[in-house]
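A single protein chain has been omitted from the complex, and every remaining protein chain is retained in its original position.
And then chain A:
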Amino acid sequence: MSIGHTLLGLLESGPRHGYDLKRAFDEKFGHDRPLHYGQVYSTMSRLLKNGLVEVDGIEPGDGPERKRYAITEAGVTDVQRWLATPEKPEPYLQSTLYTKVVLALLTHRDAGDILDTQRAEHLRMMRILTDRKRGGDLADQLICDHALFHLEADLRWLELTAARLDKLATAVRP
């Protein structure tokens, strides 16, 4: 995720201090990975240098000074461009699982076991996410659904590969 663009986007609704930005980011998008303060301040200095934000005010205090940031016209244009650009779909062509299955077949190990163990692990994660969805709000549900659909796609691949192991063995063995 582009932290810079996300922080810029959060600034569009009005100027904020670095601390408020971090809090808003964590609350909406952080989930299990809150931002470090260092990340926020280094990102803001970069945005400042590039003219995408400006300092709207400084609050003096005992600790480090608290800068309030505001988005600039250039910043709004940048956010707009980012939102309008489609994300590059992940091609998923470098699969560790596929590599493991082929290596197992080449070395005459049980590839079916590898697939089944992975399957069980995937379903275990899906149960955790499903539980989280049950107790969560709409934001939680949507973010968990995104993960669940991806895990489900993996599982379908595992199932399909399990059904074609004999063919794959013939194809990959010299």
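Assume contacts are C-beta pairs under 8 Å (C-beta built on N, C-alpha and C of every residue); 3 or more make two chains touch, one makes a residue touch a chain; residues count from 1.
Criterion: contacts and distances are computed from a predicted model.
Colleague: Between "Cell division protein FtsX", "Sulfur oxidation c-type cytochrome SoxX", "MBL fold metallo-hydrolase" or "Macrolide ABC transporter ATP-binding protein", which matches the UniProt record of the unshown chain?
Modeller: "Macrolide ABC transporter ATP-binding protein"
Colleague: One chain isn't shown here. Among A:A24, A:A74, A:V102 or A:M126, which residue touches it?
Modeller: Residue touching the absent chain, from the options given: A:M126.
Colleague: From the listed residues A:I3, A:L155 or A:L168, report the one that touches the chain absent from this view.
Modeller: The one listed residue touching the chain not shown is A:L155.
Colleague: For the chain that got dropped from the picture, name the residues of chain A it touches.
Modeller: Residues 113, 116-117, 119-124, 126-127, 129-130, 134, 148-149, 151-152, 155-156, 159, 162-163 of chain A touch the chain that is not shown.
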